[in-house]
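The complex appears here without one of its protein chains, the remainder shown in place.
Note that the chains are named A, B and C in the order they appear, and that numbering of residues resets to 1 at the start of each chain.
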Amino acid sequence: MDATKARTAANGETPVEQRLIFFNQALREAIDEEMTRDPTVFVYGEEVGVWGGSYNVTQGLLDKYGPLRVIDTPISEALIGGAAVGASITGSRPVVDFMYQDFMGIAMDQIVNQAAKNRYMFGGKNALPIVYRAAFGAGIGNAAQHTQSLEAWFTHVPGLKVVAPSNAYDAKGLLKSAIRDDNVVLFFEHKALYRERGDVPEGEYLVPLGVSDVKRAGANATIVSYARQVQFALQAAEQLASEGIDVEVIDLRTLYPLDIDPVIESVKKTNRALVVHEAVRFGGFGGEVAAQIQELGFDYLDAPVKRLGAVHAPVPFAEPLEMASFPSVESIAQGVRELMQGI
Amino acid sequence: MDATKARTAANGETPVEQRLIFFNQALREAIDEEMTRDPTVFVYGEEVGVWGGSYNVTQGLLDKYGPLRVIDTPISEALIGGAAVGASITGSRPVVDFMYQDFMGIAMDQIVNQAAKNRYMFGGKNALPIVYRAAFGAGIGNAAQHTQSLEAWFTHVPGLKVVAPSNAYDAKGLLKSAIRDDNVVLFFEHKALYRERGDVPEGEYLVPLGVSDVKRAGANATIVSYARQVQFALQAAEQLASEGIDVEVIDLRTLYPLDIDPVIESVKKTNRALVVHEAVRFGGFGGEVAAQIQELGFDYLDAPVKRLGAVHAPVPFAEPLEMASFPSVESIAQGVRELMQGI
Amino acid sequence: MAARKPKAAGKKARGASKKSKLPGKEMLEWMYRTMVRIRRFEEAADRAFQAARMRGALHFYIGEEASGTGVCAALTDSDYITSTHRGHGHCIAKGGRLDLMMAELFGKATGYCGGKGGSMHIADLDLGNLGANGIVGGGLPIATGAALGSKLRDDDNVTVCFFGDGAAPNGTFHESINFGALHDLPIVYVCENNQWGMGTHVSDTNAGPGIVTRADSYGIPGVMVDGNDVFDVFAKTTAAVKRARAGKGPSLLVCETYRHRGHTVHDQAAYRDQADVDEWMARDPIERFRKTVTTAKAMSKKKLEAIDAEVLQEVEAAVEFAASSPFPQLDTLLQGVYTDV
Partner (left out) sequence: MAARKPKAAGKKARGASKKSKLPGKEMLEWMYRTMVRIRRFEEAADRAFQAARMRGALHFYIGEEASGTGVCAALTDSDYITSTHRGHGHCIAKGGRLDLMMAELFGKATGYCGGKGGSMHIADLDLGNLGANGIVGGGLPIATGAALGSKLRDDDNVTVCFFGDGAAPNGTFHESINFGALHDLPIVYVCENNQWGMGTHVSDTNAGPGIVTRADSYGIPGVMVDGNDVFDVFAKTTAAVKRARAGKGPSLLVCETYRHRGHTVHDQAAYRDQADVDEWMARDPIERFRKTVTTAKAMSKKKLEAIDAEVLQEVEAAVEFAASSPFPQLDTLLQGVYTDV
């Protein structure tokens, strides 16, 4: 059960006072609290210190924790990726900022061949409490090399966990869990969410990794998504409600380990599923989700599982092209309509 | 229609004499012929020259074409990946050897952000006739960092084509097509196939990219696969035939662009599909294929599309563990049996 | 209007004119016009951005004009360059058209890339500009590959690879220069040390006695350049290009310069020391050029002003062209990913 909902609907009577903060503030609080709690937690990456992180997530931390625990690095992504392995297996807990997911290709070997495999290939003894953070997603005119959604790559690599929150509340709770996790966690932050506000309670709470969340209950169709597209899905659901289509929206939150049960439970009820992500449709994570839905819920499906994702092109710069290249509230609503008609 | 079959069953009477050569010889012939045909084709990578390629694919080419067209590089994978971009857009046709697919992580940025996006983001004018070759796959005790099957990563990146042949005949014809293609082609060679022989005719022929091939016709179930697992699937099909299960085996050959039509045609007939690959099952290319099959063939399916792939672990070294970690003839046969029972 | 470089900048040996230490008149005019085109173009882009006529981000080259200009003055039209995220100046110096560039920044169909690239992704193969790059350090292997291609094809071209002080600690720097040096490739690696990479000073990202000293360990010349003096840049690039064209291999040039603005249009650059800023501002390359040529009586104030006026007009026309151009049609969305798919 999601604490946001618990808070806003407590007793159905006196809702607790909200504390609306930005998504990036929520992330900052998570790191700050964990750095205070555990002296082995430290932050490094490009521009995390003086600059405060390219989206201000680490602002103020250098002043608070000093240059030994908040380290600006050169533009050396392979070093950045691999140093976390050495630091973590020897007893530190790095929270690493890659800025943009797009830059992680440079560090791919260190993440995939070194970090992800270290524990298993060396016999299962090491702990690698690493969080690799990166911004991803489209919509703000950053063009082809600063806009990708590459989470599918990482879900395919055993040894990695993959998280992608959709709101400030989850972001904080998930990041705290990620920092406390003894495994390598990829933490992906949709860049269009940083300046969205969410209700985040004061004080300590965690959102566990590997637990999907029903963000909206509904009877006629199930939308499965994560990160910013959950917000679009919720808006589409509102629109569809006025058309008499009652949509359930499930936020995966963690892509690996994948909590598919709530999705299958939902499909048993709605008999229809739409999987939505901002990543390119072809070869995207939606394929895994769709495949699992039909594997586990075949007898309940009244229509093929439908997938929405970005077109098969790099992300274009021009606004009309960029906006047409990935799912929108409207295309999601249309997707559900088609799903209802079995198209 | 596959020329191998045409040759062995010509007129059903006098089969043409076979020319059995190794998979790596077939690849060498492809490169050799294309280098002779087109002086702008050149080869570079680690150990392609004196050594002749880690699996002897480029053996003899240095002597034949000299050090300007067969270039040994240092262990500098990012340079190796990116140099192809500069060379190709200015008029050369590089055939690049990455040795192991596992090492491509180091060059991931150059392949994904530079090569794949160059044409589109610069307005669709440039040609990038690049072939990136690499060995992949498990089964020979190479352990975690030399055994991965990472093709799914590349299928997810617009701007790339992805090829993975299953036999010597296709390998030669596909590689020649890849070298003549004006786009970036990832050419993946299963390392356990290099020393398998296949019937390869003398002289010129091409196998087009983007065309799936029915390697065995059957009525009861469809196996969709590529690379070495096609061979396993064909063996499993023989086994199953003796049990009265008539299996159709489709070799995708090219993963992008994906030729799904023959798969859907097949499923219309068999009503059952099993997708098999050696890559990790979760997040693998099988998800895309399974999702497309149920999208396009939903009404014809009598059971959920089933997927087989490697377990969710790095590839272990010990033989019993490694062999148990990815699909085998036996597990494919068992998969089909389960599929027939709707499990 | 035409910004054609004088023939003198062709493949034949050239450089300082014989009479004075300054290049000839045509070249001087080209240099001045080029530097002013860069600055005015970016000032106009800045205004357009502030007026919300553009989106994304812009990385201004203002203050570094002498570097790109001096380098490209030493190149032929068929020589290649690779550029960076801060690429407007390189593109203009290599002969790029302001109207097509501005339209691209506006995301218009008439832009260099049909609106698909934006500020960080402009290329013009016809002018030998192999493209800007959103990935810091991403251009080094590409440039090296272009030079390798030239060697294979024996096309007599030289490639110039621009990159920043921030890219110098990247693995691509090392891999590329090592390879270029091993094969004596026709390439000049030009590090534009503008002292900063986002908010991090070069001294916090590059260990050792200076980026230029790395050249020694690859066995290639390392040359310090006053990146705010277009003549110094021109002379030293000319020598390096000559060497490269003669098959003697790469050089590493480090142009010491300064970005006047923040890292992007969004950045106020509060992390900088004002004294340092002032010192560098005083070395403004355009001002310096004006002073030098007027003092030497190589160009008249009138001529300079005439060029100023022409450029202003060109820039205005470019903005007008961009503003009045249509956005790309949605049916172009999937065009250009492949040649055939």
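Here is the rule we go by: a contact is a pair of C-beta atoms (placed from the backbone, for glycine too) under 8 Å apart; a residue touches a chain by one contact, two chains touch by 3 or more.
Being a predicted model, the structure only gives us computed values, none of them experimental.
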* Looking beyond the chains shown, say which of C:157, C:170 or C:251 touches the absent one. => C:170
* Sole contact to the chain not displayed, among A:78, A:152, A:192 or A:315 -> A:78
* If the hidden chain were put back, which of B:118, B:145 or B:231 would touch it? -> B:145
* Structure fact -> The missing chain sits against chain A at residues 40, 42, 68-69, 71, 73-74, 76-92, 94, 109-110, 113-114, 118-127, 158-159, 161, 181-183, 210, 257
* Asked: Mind pulling the chain B residues that touch the left-out chain?
  -> 46-47, 50-51, 54, 72, 74-78, 102-103, 106, 140-146, 311-314, 316-321, 324-325
* What is the set of chain C residues that contact the non-displayed chain in the whole complex? -> 169-175, 177-179, 181-182, 204-209, 213-214, 216-220
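Quick note on the criterion: only the chains that are shown with their structure count from here on.
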* Chain of greatest Cα-centre distance to chain B -> C
* Hey, how far is the Cα centre of chain B from the one of chain C, in Å? -> 41
* Asked: When the centre of a chain is set as the mean of its C-alpha atoms, what distance in Å lies between chain A and chain C?
  -> 38
* Centre-of-Cα separation between chain B and chain A, whole angstrom -> 32
* Listing for chain A: what residues touch at least two other chains? -> 77-78, 102-103, 106, 143-145, 311-314, 316-317
* In chain C, what residues contact two or more other chains? -> 113-114, 116-117, 121, 133-135, 138, 171, 336-337
